[in-house]
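Below: the structure, in structure tokens.
This view holds just a subset of the chains, kept in their places.
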Amino acid sequence: MADFKIRGVVPPVVTPDNPDGTVDVESFEKLINRMIDAGVDGLFLLGSTGEVAFSADDHRRQIVREGIRIVDGRVPVLVGCIDMETDRVIEHAKHAQEMGADAIVATAPFYALGGLTEMEEHFRLIHEAVDLPLFAYDIPVCVHTKLPWKLAIKLGREGVLAGVKDSSGDDIGFRYLCMENEKAGHPMSILTGHEIVVDGAYLSGADGSVPGLANVEPYGYVRMWKAFQAGDWARVKAEQDKLNELSHIFDVTTGVQGYAGGVGAFKTALNLMGIFKYDTMPRPVKSLTGQNREAIAQVLRNCGLL
Amino acid sequence: MADFKIRGVVPPVVTPDNPDGTVDVESFEKLINRMIDAGVDGLFLLGSTGEVAFSADDHRRQIVREGIRIVDGRVPVLVGCIDMETDRVIEHAKHAQEMGADAIVATAPFYALGGLTEMEEHFRLIHEAVDLPLFAYDIPVCVHTKLPWKLAIKLGREGVLAGVKDSSGDDIGFRYLCMENEKAGHPMSILTGHEIVVDGAYLSGADGSVPGLANVEPYGYVRMWKAFQAGDWARVKAEQDKLNELSHIFDVTTGVQGYAGGVGAFKTALNLMGIFKYDTMPRPVKSLTGQNREAIAQVLRNCGLL
């Protein structure tokens, strides 16, 4: 368990919903198979992108169960166990383990106010309770605290953390995290969730990436990873720049914000591309319509995806 | 249901834990009975103070079941249904209804990013799904969005919201909320969670208060409410000032923050006063010890409570 390592492209899987809110299993299969065929190195279920926050427990379990069934051991599966505090996270983590997850991913505590003391104890308690590699999910935009790199390194050295999935937007902290992880003998897998600057994260020493945009275009991220492995930085940058043109699906919409504009853009694109049967968004979020849908279609056409 | 009104002092009930984390039912009885005997007008279970964030679902249900059994209809019981998004909240709300709650309390969505569109739809969906009066819990320090008074008034006029429990720290928004609620025919019960300035909230037009400190000293809040009903403002202020001396249990501790210092102070005080058998805090939070415990004891002595 302490030796679990993951490298490369590990997309956070978008969850396709039927109009009644249940998992659209057929589209889920298409999406996952397409990404595995493209050469991704792992998959992350129930990330922020995977509508973990919106899913009641039964829905969460359906997503994990179906996801693991579809993957069928072809790549490792990380499962997000996202909840407010320790006992609630541990409950999710035990279910994830029963269903066959290869690793779990947990954020710092949220909702109730606390500090680093509680954050550290939280990760220790999860690690003690669950016999799976534990990734810290550093996402201050959602949990409103930042995992300091010094604490991450301490927990990595002690075997509490198997890795960090960084969505912090703090490229300086990320650099120190990679540098100090290396000095410590590389106990952790450091993954970036910053899909627009994955090239910079690789230059900083990342072990891999967790790009939401890879749901729409996995091939580019896989090519970028291979170029990085080959030391071909001009190619790495060129692939990133190309992917960034596609990323304008996030900023061509108007009147929407947050999840509605972000995951909404993914679902709209996947629906337009024929991979998702529906573009259903989880309650209380609405699907993109009209001009917004058309604007995304135009970006896809510009990028040769439609 | 649209006619549910609550006025007066409605403390958010602190949950006593055994050292193993289960509910200490005996202490729970002492605490609740003492507050009802003091004359409170309602009780709020599973508020932020009531460790809702820390409790796995079974623990939440034990708290509600025991709380409602102990109250035994003597005062109305509001139950917090706090979770990240709509479907998760509705699940808690249905359980609360089955167990006999008189009203439910829900925050805006949190964790996933959104805007007012999602916030409004969220409250509408909960209202449609559950046949109980719905209070909006406005607590931006935990959910990181503010319920605008204009939206609250709109939802109150339409019968979606039966009230607002305001812990926003925005005394200007609170004033407008009370004024406009009055103009609209007073469809909502407006309660303040600002225990240090309840007098100012009454002056602004609040229908009542939800003071955590009433777990430690319910009598003062009840006297303040009665003085307010009698229009005796000098007495209202004097009672608040006296309670505020007790409130220094929040700021005499060092090295702790957030829940550890806030609810930690309550549990320490209640344990020192013999109302709670233990001062157990929910994982990953630690109990107050040493100098911090002694500092709280000193405040209690200064206030004649020890």
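Per-chain numbering from 1; labels A and B assigned in written order.
To be clear about the criterion, a residue touches a chain if its C-beta (ideal position, glycine included) is under 8 Å from a C-beta of that chain, and two chains touch if they have at least 3 such contacts.
Note that this is a predicted model, so its numbers are computed, not measured.
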Identical protein chains in the complete assembly, only 2 of which are shown: 4
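The criterion applied here is as follows: only the chains that are shown with their structure count from here on.
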Chain A on chain B, rotation in degrees - Cα superposition, rounded to nearest 5: 180
Chain A and chain B: spacing of chain centres that average the CA atoms, whole Å: 35
Chain A residues within the chain B interface of the complex: 21, 48, 53-57, 59, 82-88, 90-91, 109-115, 117-119, 121-122, 124-125, 141-144, 256-260, 262, 282-286
